[in-house]
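What follows is a set of notes on a single structure, which appears directly below.
With one protein chain held back, the other chains of the complex are shown just where they sit.
Moving on to chain A:
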């Protein structure tokens, strides 16, 4: 999946955080949750990562 997807906000690469089961967009500073095996890539639902 990682190969296929990109951050909907910045269109840049994502990394997978195994611990939190999220797809991280470093460039946007947000984390997209994976719910019941389906990634939720809706910007509105993303979690902002404290930096």
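Descriptive notes on the structure:
Criterion: a residue touches a chain if its C-beta (ideal position, glycine included) is under 8 Å from a C-beta of that chain, and two chains touch if they have at least 3 such contacts; residues count from 1.
Just so it is clear, contacts and distances are computed from a predicted model.
With the options "CENPN protein", "SAGA-associated factor 11", "G-patch domain-containing protein" or "2-methoxy-6-polyprenyl-1,4-benzoquinol methylase, mitochondrial" in hand, the undepicted chain maps to the protein name "2-methoxy-6-polyprenyl-1,4-benzoquinol methylase, mitochondrial" (source: UniProt). Within the entire complex, the positions of chain A that touch the omitted partner chain are 1, 3-9, 11, 13, 32, 35-43.
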